[in-house]
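Before anything else, here's the structure in question.
The complex is shown incomplete by one protein chain, all other protein chains being positioned as in the whole.
Letters A and B mark the chains in the order given here, with residues in each chain numbered from 1 onward.
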Amino acid sequence: MYSLKSFIIVALVCTSLTVSSLDTARLLVSKQVLNKLLVQDSDILVKYTIYNVGSVPATNVILQDSGFPAEAFATVKGNLNIRFNRIPSGANVTHAVVIKPLTYGRFNFSAAVVQYKSSENAEEPQFAISSEPGEGYIISYAEYDKKFSPHLLDWFAFAVMSLPAVVAPFMLWWVSKSKYELILKQKREKVSKD
Amino acid sequence: MKFKWTLLCLSLLVASAGFVRAEDEIDTDEEMIVSEDQVLVETEGDESILEDVEPTDADTFLLFTKPVFEEKASIELPAGRLSEFLVGFTNKGSNDLVLETLDASLRYPMDFNFHIQNFTTVLLEKTIPPGSQATLGYAFIPADAFAGRPFGLSINLAYRDIEGKQMISKLYNDTVNIIEVEEGLDGETLFLYVLMAAACVLLLVCGQQFLYSVGKKRVGGGLPNRTRANLETGTKSSKQVDMDWVPKNVLNHLNKQKAQSPKQKRAKKTD
């Protein structure tokens, strides 16, 4: 009799375990850097997307990204530590942060850390890490400017420098022409006076 | 009697466990079909071990995020465009697992051993503590040339356990359609074409003008412009002639003559 009881208990525990492992939320977290170029002192757009592919809503989802040290990055807009109270099953949420690198050089964009309650009666939070954007090279602003600015000032300087070659002969011609015309005018006046 | 009971219990337990397991699998299958948004494929980690069947501590999940599919059956990847998927990895066991590599490749659909396009193998070297989850991102571009044909897509995740035993989880191993993206005329390209056409027209006009002017010179002038300009033709109008050196009386005489001459001419004509 005793063993039957224990069996029932074991069976109950078994089923409850399987049920709980079935009815859980499961989050996939992607972290992406949506930049063509990483430039010092210019915006870097970081996008976090959380997909709930589980069968129940995830609650108390906390996303923390400590991958951007304060001495190397300034936050332009957005928060790197956020919380979503609830992400329903099958839904996804996005979050965007804009940061600005203060220096240049190679930088490894590491993963963000997420913790969430995978079901209503889960006691311990589920820890997860997001995908990693990987390494990137942040170029200095001077280098970027050299490559991509319109170089208007340079062209203006070029125009100024090439101006003498065009204007000098023209001026010479113009001076002689106006002198000649002045003489002609005087002559004509003389003629008409006569 | 007691022994009998325990035996019964044990067998029941085993049976029920087996049943629960089966139910589990059915449920996941259902989930695959029912799921609303983007859920795609769920492969249990224990399907694909290098060695013989042995339940592993890993649980993986594959989700295509770009393009987004409604169902598993209709995986269509655009050729020449970026496709992205996420891999969810859960360590269910009690020991650390180390993720090693993630790679994807297009295979010949009849024979999956025949590689057609290999994509980057991502080195991960990430340690996943027990009970923890990780998400991996992967992006690839199927080559333009493969548009309009089915291919076998194979996605493999390699990881090792604490003893250093390597395991490969086949996340996806099925045929997909590589589709061609038909592109409408883009505004930018249209503008480019218009600009090119305008440049062509401008060139033609310039050429015509040039030819015309050259032709006119040849036909009309007989001599080139410059030589004609240098040719001495004498003074044509008396106003431009410097008359200072001429003595006054001669000048007066000349003027008189000039005034007279038309009259004289007329007189001659009337005569």
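We adopt the following convention: a contact is a pair of C-beta atoms (placed from the backbone, for glycine too) under 8 Å apart; a residue touches a chain by one contact, two chains touch by 3 or more.
What we mean here is this: contacts and distances are computed from a predicted model.
Participant: Which listed name, "non-specific serine/threonine protein kinase", "Protein wntless", "Eukaryotic translation initiation factor 3 subunit I" or "Translocon-associated protein subunit delta", is the one UniProt assigns to the chain that has been left out?
Facilitator: "Translocon-associated protein subunit delta"
Participant: Could you please point out the chain A residues that touch the chain left off the display?
Facilitator: On the side of chain A, residues 34-39, 42-45, 47, 63, 76-79, 81-87, 93-98, 144, 148, 150-152, 155, 158-159, 166, 173 touch the unshown chain.
The definition used in the following text is that only the chains that are shown with their structure count from here on.
Participant: Can you compute the centre-to-centre distance for chain A and chain B, using the mean CA position of each chain? Integer Å is fine.
Facilitator: 19
Participant: Once bound in the complex, which stretches of chain B touch chain A?
Facilitator: Touch residues, chain B against chain A: 2, 5-6, 9, 12-13, 16-17, 20, 23-24, 27, 31, 35-39, 61, 63, 65, 86, 88, 90, 126, 129, 131-137, 239-240, 242-243.
Participant: Which chain A residues qualify as touching chain B in the complex?
Facilitator: It is residues 3-4, 6-7, 10-11, 14-15, 18, 22, 26-32, 49, 51, 53, 55, 89-92, 111, 126-133, 184, 187-188, 191 of chain A that touch chain B.
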